[in-house]
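Following this message is one structure expressed as structure tokens.
Note that one protein chain of the assembly has been removed; the remaining protein chains are unaltered in position.
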């Protein structure tokens, strides 16, 4: 019995905590992705690059001497107009074709290629790593965990709760959900649909950027970092249901725990394929995911 | 739209073919052309940058001294993007279009091997100054491929020798990225270390590009090692070391690893967590001889940063080629090859010998430690002791 408790404490608990800190990253990315899809029907293949953009912006701002906390607020604010402009100037161009899915997928795919090379151009290919704003470790369940990671989990919870509140409990959120449910009806009711679109895209992108800043001290910053989480984020979005916030959260927690705990039993090389395999199964047998869409869920 | 496309295609074809004719005119009396296929973009771009800097410095010096056999030397660069598919295209272009006499610069072993095959098909020689996979001068050796830098085996010996003397009988934990290179470097070092009395009490392989190593920390803690060896590189090392420090695992453990684990590319990102790291290398700016002192001073003056092993070995390869051509009194492949085998030439690392049996350079090896961001020498192993027997069986 005590051996079981010990393994719970020293083997499982750390894995669960690790999965949670990874989960924060993935959930923040997935939230942005799913909101963008839920409202705009746009698959943003460049989402990972916006995550990277946030990290790079954050690192640059930190170098000017600003405190991490100010940078944390500043970066999403800067990302908002970037996202807004991207949506109005680029995505709207292909938006009105019947096959906006594939066209926007291709367009954002092109954006991702360009962005990644732009990062290399401006910042060079070397890795950068900002200092963690909270140093030291805390004891939890008899194990030492870096305090910053615990902070990350708390912050992640706050952000997710904030997003939920905005989408489901505010008038702004109601407008967004209405536009998602029925664009034309909302427009005829006076909702500025085009601005809502651009604003939602901006919001999703800002979330990604925020994730980038938060995680830069943990995972470091380099031009191909956009690819770090993108497969995982897409898996989460699909398993949770494209457009569902609840889905992104639940699936995010679930899949990151699967990945963390599975590495105890199978070679870690296969945990990414395992998560992907789950995504494939969901796509085959329950394509709407666990929870369905933003407009309808 | 279609006519536009057709015209574009025709234009591209003609441009390409015109480009094909021009260089063919250059004959044997023009400058000596050396091709450099190296990653100028992508993850390995910093290594490519050092390669270029080393080559350029040697180029200036050699040309100032009258070139090779009275002919000026020209370097032609192509970006291989660290992808063998691109590397072979560019290598072919340099061999067949630009008619280079010699080629160097490949970084990852896949590219070196693939370009080596291209060299064989074009009856030309290449040398690598970066790739350290043992196979290149081992079971995958080629009569047209030479290696001027130290291979993984030599680095392992240097490091293991130091470890056995400094911490005899210590317990060792090894971690490597889960692919061929990662596994073979871990295996090679484990061998070299256990042969010298070190106790390996655990090893583990994490996927390449792992974001989070914390899931392995339980295992590492349980093993309670005194020494921790890693063969990760680039961002993987940044993340590994930061996370080890975050969790306090690296306290009272000696961190060691393969030479590519911490280089100019990632040392800034690793920051203070790199202090105390020990590795085995064939070069450090601290090597105390007049050639190296002059080389380092010139390099820093030209590039504003210190040379690393890639820069130094690339500088050395031009002199290697020069010495061979002068000995052979020709640039013909067969003659130069014979001259290269057994050749001794001077480099910032002192005198190196190119072993004929496997085309591997023999040189003195060092164990170095990072102190205040610099690599300081802490021990040295003689060239012939560091190199193992040849395993190349092709000739």
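A few remarks follow.
Residue numbering begins at 1 within each chain, and the chains themselves are lettered A and B in the order written.
Just so we're on the same page, contacts are C-beta pairs under 8 Å (C-beta built on N, C-alpha and C of every residue); 3 or more make two chains touch, one makes a residue touch a chain.
We take it that contacts and distances are computed from a predicted model.
In the listed set "Branched-chain amino acid transport system permease protein", "Ubiquinone biosynthesis O-methyltransferase", "Chemotaxis protein CheA" or "2-octaprenyl-6-methoxyphenyl hydroxylase", the entry agreeing with the UniProt name of the missing subunit chain is "Branched-chain amino acid transport system permease protein". Interchain touches from the omitted chain, evaluated on the whole complex, reach A, B. Residue in contact with the omitted chain (choice from A:70, A:85, A:189 or A:280): A:280. Note that of A:107, A:128, A:152 or A:176, the residue touching the chain absent from this view is A:107. Only one of the listed residues, B:79, B:236 or B:313, touches the absent chain: B:79. Of the listed positions A:88, A:120, A:183 or A:246, the one in contact with the omitted chain in the full complex is A:120. Along chain B, the points of touch with the absent chain fall at residues 1-2, 5-6, 8-10, 12-13, 15-17, 19-21, 24, 40-41, 45, 79, 83-85, 88-89, 92-93, 95-97, 109-110, 113-114, 117-118, 121, 133, 135, 140, 178-181, 208.
Mapped onto chain A, the footprint of the missing chain covers residues 43, 90, 93-94, 97-99, 101-103, 105-107, 109-111, 113-114, 116-118, 120-121, 231, 234-235, 238, 269, 272-273, 276, 279-280, 283-284, 287.
The rule is short, and it goes like this: only the chains that are shown with their structure count from here on.
Computed from the mean C-alpha positions, the centre of chain A lies at a distance of 38 Å from the centre of chain B.
The residues of chain B lying in touch with chain A in their complex are 41-46, 178, 205-207, 209-212, 214-218, 222, 234-235, 238-239, 242-243, 246-248, 265-266, 268-271. Residues 10-11, 14-15, 18, 21-22, 120, 124-129, 131-132, 137, 144-146, 148-149, 217-220, 222, 224, 228-229, 260, 263-264, 267-269, 271-272 of chain A are the ones that touch chain B when the two sit in their complex.
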